[in-house]
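Of the protein chains in this complex, one is absent; all others appear in place.
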Amino acid sequence: MRQVAAAIAAILLLSLSALLFGRSPLELLSILINGSVGSRFAIDGTLLKSVPLLLTGLSVALAFRAGVWNIGGEGQFIVGAIAAIIASPFGLVASLLASMLAGALWASIATAMRLWRNAPEVLTTILLNFTAIHLLGWCVNGPLQERGAQYPQTDTAAAALPQLGEVHAGLLIAIAASIAAWFLLYRTAEGLRLRAAGFNARAAKWAGIDVDRQLVRAMAMSGALAGLAGGIELLGVTHRLFERFAVGYGYSGIAVALLAQLHPLATIASSIFFGALSTGAGELQRTANISSNVAIFGQAVVILVLILFGSWRARD
Amino acid sequence: MLTLRGITKRFGDNLAVDNVTLELRGGEILALVGENGAGKTTLMRIAAGELTPDAGTFERAGEVGFVHQHFLLVSDFTIAENLALQRSWSFASLRTLEGEAEAIIAATGIELHGPSRRVEELSVGEKSKLELIKAIAEKPRVLILDEPTSVLTPTESAELFAVMRRVASEGTAVVFISHKLPEVLEIADRIVVMRRGRVVLETKSMTAEDLAQAMTDRPSPAAAGEGARRAGEGILAIVGVAGNGQSQLAERFRDDHPDAGLVPEDRTRDGIIAEMSIAENLALRSKTNAEALIKLFSIKATSANQKAGALSGGNQQKVILARELSRKPRMILAAEPTRGLDIEATAFVHAQLRAAADDGASILLITSDLDEAFALADEIQVIYRGKLSERMPPAVARERVGALMAGLR
Partner (left out) sequence: MIDVIVHALPIAIVASTPLLLAVEGELVVQRSGIINLGIEGMMLTAAMTAVLAQQSTHSVLAGFAGGIAGALLVAALFGLFAIRYRADQIVTGTAINLLALGLTGFIYKAVSGLFFGTSALSEVAQYAVVLIAWIAVPIALAVLLWMTSFGLRLRASGENPEAVPHMQRYRWSALAIEALLAGTGGAYLSLALSSGFAENMTAGRGFIALSIVIFGRWKVRGAIIGTALFGVAAALQYTLQAMNIGLPFHLLLAVPYVVTLLILCGIAGRVRAPEALGRRD
């Protein structure tokens, strides 16, 4: 189980790096574990964090599977949240749908540029991320700013996800999405074609598959998932938009997807792992004053270890 | 000049070279023959130092020049720049580059003019000459040529043989890897036959039939029954030396007729998806009963879930045929469908194509194998530098095809 080995190796490396800053690796490790799964509160935090990670992870997994480099999860997440709050007066379902639509459209900008202008989507999606961040900045400082215009944030959303104890219903939606993605990829003809195009676009063409059409569909679905992640985060956790709404869930989705070897069901476990890492890092910040950036660092280490083990590629 | 002793090489499960001992002598042209997969190229790559053997030793007395089957040229660069890749120049200005290139080319005695021309503008024959010049320019003691005539017209092949004889007469050991028996008999001083990684025969003279038998351990098949032409319609064969626009032609056909039965030239890269199972590959077009198709087409596999990449070339081709032909398409494209296949598999493919034509499908067959074309085709066209000749019935084609393939009209 290379994946488990990679995850463990990453955590160990992470702990060891504490030495660089004059701290004890054991101390770091124990705070990480305690802070992520050591109490009811911690576990709730972990689950909460894993919801958007699961969805952005699915977004990346689906795209990479189809052979598309969608690194735009961050931007799609943001526009999904923006659309959700705009649509929130029309109800919960409308908001969620709006977030998916917005994410899909945002991603499709990159698709269009790739099909019509040969612009590599790996770059366009990243550039769209930066654009979305500033779009958000404009929204919360301008047209969507709260009544009273005191802080750069919006009013509370008119709709909200129902709570399930300490966690919100978004968790169920995310798991449902994961199962739906699995079903699509492995039990439908469309999914077969998508995977084929991802493995070998040339051979897929020779088998009569319209690779361009697969690209459009995959990017749209991928964008929709990331947009949904943003909408759920808004409607279930923050309830309002503010400048630093996007804290890297889009980019973290890459690590989640790779650890899951691009398999939709494995993304569930992978997202919990990274959710734990993120929550644990937060605890590190609170108790040991070690910046929570360590979580980002941890994601990078996991990815690099996975590359070394040669085990991030899709395996059926 | 070069002695190989007890060389063994494995690629995973595949024993490519099995305890081979071989001596290469200066002044001699040695032909290394065998079917695809016999181990000839692997053995020679070891001799040239490109691969390391798992066991065995070799003694080498100088440089080894290798003319590869697939050209190692940079298409965007000129002839002179490609030559410069090998030599140890430092600061080079354009003018001296070309002057030096001309000198190198002249020294090899091979005719290739215009060293400022870009490689992508050259004909296949000229590219092949450039590869040869690259190898000879280093004045190697051993010169290995891997299937050099597969992309040459008869005239170009004759020129090549003249160069090989000259080089040999200067004391170099020349090794000629080929599966074309008539050529081998014409040029070789000594013949070594390989089969399944082993040397099975070494001789100085032999008949073609005996050679074929040694290569395959089967009696050579009777000429592929041209008389068995049935009154059906629809196989048009496009023949030509590889590299004259066949790939572009095939791709255009594919783009125009995505619903046709498509059998691409490069089956491992373009035909099957290696990472997916046989069943998934078969289902790419439409829902299929994988087990039934495997049986129908006699695909040798451990199960329908085996990864298609693990199959042999012949079985991969069967998967592609099963997927494409079972749909009973009206039109079929088959590009080099029997390249690299053994005799059984070739016969199977031919039978499938014939059956499809009998059923009324119209087939576009692209091939560089003239025997195959004459055996199957109702009409023949020759492709040269991207242009097609007019259609001819096989009888007429027989006389004209050699000239047409060389670009004469």
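First chain written, first letter: the chains are A and B, and each begins at residue 1.
The definition used in the following text is that a residue touches a chain if its C-beta (ideal position, glycine included) is under 8 Å from a C-beta of that chain, and two chains touch if they have at least 3 such contacts.
Quantities reported herein were computed from a predicted structural model and do not represent experimental measurements.
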{"item": "Neighbouring shown chains of the undisplayed chain, as defined at the top", "value": "A, B"}
{"item": "Per the touch definition above, residue among A:A61, A:L92, A:M113 or A:I209 touching the missing chain", "value": "A:M113"}
{"item": "Given A:W138, A:Y151 or A:F183, the one touching the chain that is not displayed", "value": "A:W138"}
{"item": "Touch list for chain B against the chain that is not drawn", "value": "72-77, 81-82, 84-93"}
{"item": "Hidden partner chain, residues of chain A it touches", "value": "21, 69, 71, 113, 117-120, 122-124, 126-128, 130-131, 134-135, 137-138, 141-142, 251, 254-255, 258, 290-291, 293-301, 303-304, 307-308, 310, 312"}
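One rule holds in what follows: only the chains that are shown with their structure count from here on.
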{"item": "Cα-centroid distance, chain A relative to chain B, in whole angstrom", "value": "48"}
{"item": "Parts of chain B lying in touch with chain A, wherever the complex brings them together", "value": "254, 258-259, 262, 264, 269-277, 280, 283-287, 323"}
{"item": "Contact footprint of chain B on chain A as seen in their complex", "value": "189, 192-193, 195-196, 199-200, 202-210, 314, 316"}
